[in-house]
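The complex appears here minus one protein chain, its other protein chains still in place.
First chain written, first letter: the chains are A and B, and each begins at residue 1.
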Amino acid sequence: MIVGGCDIGSTTGKAVIMTDGQIAAYSIVTSTTRPEVTAKMAMEEAMGYLGLVSMEELDYIVGTGYGRLKVPFAKENISEITCHARGANWLCPSVRTVVDIGGQDCKVMSIDAKGKVIEFVMNDRCAAGTGRFFEAMARALQVDLEGLSRLSLEGKDAAVISSQCSVFAESEVVTLVNEGRELADISAGIHNSVASRLSSMVRKVGLIEEVALTGGCAKNAGLAKALEAKLGVKVVHLPEDPQIAGALGAAIIAAERIQQLAEVGKKA
Amino acid sequence: MSKVEKARLDNQLERLKGDKALLQAFVDMLAIDNSEEADLNRFVLQTVMNKYDEIMNCAENDIPFIAAYFANCPEIFTAMDVPWWIFLQTPFLGVSSPFLAADTDETAKMGWATDFCTVLRLAMFYVEKDLTPKPAGLIALLHPCDGTVVVHQAISKSKQWHDVPVFGADSPYWDDERSFKYYAEETDRMVEFVTKCTGKTLDINKLREVCKISNQTYALWAEYNELRKAVPCPHDWTMGPPQCFALACYYYPGKIEAVNWFKMLVGNAEKRVKAGTGMAAGEQIRALWFDILPIMWQFDLSPWLEQEWGVNIVMNMFGYTPYEPIDTTSKETMFHDLAKRSLCQVPMIRQARGVADNFLGDIERIVKDYKIDCVIWPGHMGHKDGNASIGMMREKCRDLGVPFLYIGLDLFDKRYTSIDDLKNKLSTFFEASGFKHK
Partner (left out) sequence: METKTKSRVLQEFQEVTKTIMNPALKKEKDKGTKVIGYFCSYGPAEIITAAGMIPFRIRAVGSTGTDLSDAYLSSINCSFCRNALNMGLAGDYDFLDGLIVLNNCDHVRRIYDNWRRKIKTPLVQMMSLPKKITDPSIQWYYDEINILKKAIEDKFNVKITDDKVREAIKLHNETRRLQRKLYDLRKKDNPPITGADTLAVTVAATALPLKQYNPMLKELIDDLSKSEGVGKAKARLLVIGGVLDDPEFIKVIESTGGLVVTDVLCFGTKDFRAEINEKMKDPIAALAKYYIADRPSCPRMFGDQPRRAQLVKDLVKEFKVDGVIGERIVFCDIWAGEIYMLDDDLKEAGIPLLKLDREYIMAGAGQVRTRIQAFIESMGR
C-alpha cells in the first residue's frame, strides 16, 4: 500500500509518501503563487525519489493546508490541525502538546495518546509568532534566518521587546540597533518575544508534556531554547524533519482511509 | 409644523422608512409560503414594522414616546400605555445593513474609538446625525457594560438630545434581596420620570393584569424551550430564541398578542417533536452560541452551518429563559419581581452583569439540558467582560467535556472578521473536534 500526504502552506509545500506504514520519501518546496502548482511540485518531487511517475500509482492522497488552500488532486482535504497532531503523534507517541509555527500562522494543539486533538488555539490574525515575523526581524538586523537563530544563542543580556504587533516590534528593533545594542542581545529578545507569544497559547490549552515543535520554524534552535525557558520544560526532539509533520499526518490518514474502505468492502 | 421642523422630521424618519421597506420585502418573500412556520415569522416581521409605524406616528403627531430598554421592567410601560422603543433597534436588527459599514466608518470620523462596541457607536451616530426621532424622555441603560453607561452620557449631552430629559436606573452588582429592593426603588423613580415626560400614570390594577398576561407568555416560552431540548430540535435557524425574546421582552411585554403567538409556536413545535421533525438539512451538531446571533449574518452563516455541518444552534444567550413568574399580589411583590427579572433574568444582562458564576452556571445548565455538542463564544468586540472570561469558559467546557471555540468578531461589522474567516474557523473547529462534514 502506498499513500501520499500533501501540505500546502504560504511559504513552503510539503509532501510525504508512505509505504507499509513507513516514510518512503518526502519533499519540501518553496511555494509558488498558485497553490495547485505548489502541491503538484511537492508531490512530484517526492514521487521522483521513488521513481514514481503518475499520481495514479498512489492508492490514496490526502491534502491539507492553511484555510481554503486545497490540494486539488487529493481524494480529500483535512484541516492542518488534525494532520499536524497525527504527524507529531506518529513521530513521537509521548507528545501531548504540539506547537506548530508556520510561515503565516502558528497554532498549539493539546492531543491525546492516539494523536486526537483535544483542544487547540490558532493565531492566524497577525504575523506575531510566525515565520514572517522572523523574516522581518532578520531583515531589520540585516542577517539571514540561520544567522538570526545563531545570534540569539549568543545573547547574554536579551533586549526586551514589548510590542505585541510585529510591525511595531520591527521599529523597536530598529531603535535598538540604532542605540548600539548587541545584535545577539536583540536577537535573543526577538526569540523571547516569539516564545512568549507561543507560551501564552500553550497555557491556553494547558501545558502537558511532552511538548514538540513542528513547522518550518521548529528547526530554529534559538526558538526551541527560548520556548523551553518560558515553559520550564524541555522540548522533545523529533526523529524526522519537523516541517513535514502536517504532510505526514495527512499520509497517515490516507492509509487509514484505505483500511476503512477495505473494512466496509469486507462487510459489504 | 414649520418647514424647518418638517424637514428635520423627514430626516429623522428616513432610515426608519427604509428599514420598514426592507422588512416588507422579507414579508413579501414569505408570501408564497403558507406553512405555519412562515405564519409565525410573518407575524414577527410585521410586529417589527408595526413598532416603526407606532413611533413614526408619535413623531409625526407630537405624541410623547420614551426611548428605553427591555431591562427597564417593560411591563410597566405596557401598563402605563406609554409608547416606547429601543431606538438602537435600527442598527441592532441589521435591516439597515446596506448602511452599516459606512455608518460605522462615520463614527470613527466623529471621533469615537474604533475599539468601542460598534452597535453603541452606531446609536451615537443615529443621534448625532439626527436620524432618529426625538423622544419625550430617555431611559439610559446603565448595565451590563461600560459602553452603555458612557454612550448614554454622550447622547444626553449631544446637540440633538441635550434637552431630552434623561433617567438612568442604577443597577447593583449583586443578585440578592438587597439588590432587588434597590432596583425596585429605582424603578419607582423611573415611573415618576415617565409620568413627568408623558403625563401617563401607573395604575397598579392595570399592572396586575399586564403581569398576569406576561406570566402566561413566559410560561409558554418555557414550554417552548422544553421542546427545543428534543433531539432533533424541532426548529431550524429561522425560528427560535431571537423571535421569542423580541416578542416577550420587547414588542409585547404583557400583551395578549405575545401569548397568542407563543401558543401557535408551542403548538407547532409540539407537532414537530411528535413527528421527530428537525431541520431540513438534518441535525448533526447541537451548538450553544453564547451571545446574540449575528442577525445580519443569519443569511450568510446559518444556512451554511446547517447544510455544511448539520449545525443547529439549539440555544443562544437570548433564548435561555430562567424566568420566574411575577407575584401579582401587591405593588411591592410586582416591583420586586420585575426588578429581579430586569437585573438577573433578561438576556445579555443576565450573562454580562454581575459575577462570572452567573454565566458559567448557565453554560453548564444549557450544555446538560440541551445535549449540547459544542459551545461557541463569538467574542463580540464590545463585550470586554466576556472577552475577559475566555479562560473560565474554556475550563468550564473542559470540565463538561465539550469542545469550546472562542472566535473574536464584531457582531455588527463584518469586516472585523469576515464571513469567510468565520466559516474557516468554524470548519477547522468542527473538524478538529471530530465532527464530520455533511
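We take it that contacts are C-beta pairs under 8 Å (C-beta built on N, C-alpha and C of every residue); 3 or more make two chains touch, one makes a residue touch a chain.
What you are looking at is a predicted structure, and each value in this text was computed from that prediction instead of being measured.
Colleague: What are the shown chains in contact with the chain that isn't displayed?
Modeller: Across all of the complex, the chain we cannot see touches A, B.
Colleague: For a quick check of understanding: of B:L9, B:L30 or B:M392, which residue touches the chain that isn't displayed?
Modeller: B:M392
Colleague: Of the residues listed, B:S171, B:T198 or B:S302, which one is in contact with the missing chain?
Modeller: B:S171
Colleague: Of B:V27, B:A67, B:L131 or B:V151, which sits in contact with the chain we cannot see?
Modeller: Touching the chain that is not displayed is residue B:V151.
Colleague: Of B:A248, B:V311 or B:M381, which one is in contact with the hidden chain?
Modeller: Of the listed residues, the one touching the omitted chain is B:M381.
Colleague: Using the touch rule from the top, list residues of chain A that touch the missing partner.
Modeller: Against the missing chain, chain A presents residues 160, 162-164, 168, 171-172, 175, 196, 199-201, 203-204, 230.
Colleague: Touching the absent chain: which residues on chain B qualify?
Modeller: 110-113, 115-117, 140, 142-143, 145-147, 149-154, 156-157, 166, 168, 170-174, 178-179, 182, 185-186, 355-357, 379, 381, 384-385, 387-392, 394, 406, 408
Simple rule for what comes next: only the chains that are shown with their structure count from here on.
Colleague: Between chain A and chain B, what is the separation of their C-alpha centroids in Å?
Modeller: 43
Colleague: Note which residues of chain A are touching chain B in the complex, please.
Modeller: 67-68, 78-79, 81-82, 85, 109, 116-117, 119-120, 122, 204, 206
Colleague: Sort out for me which residues of chain B touch chain A in the complex.
Modeller: 391, 394, 398, 403-404, 420, 424-425, 427-428, 431-434
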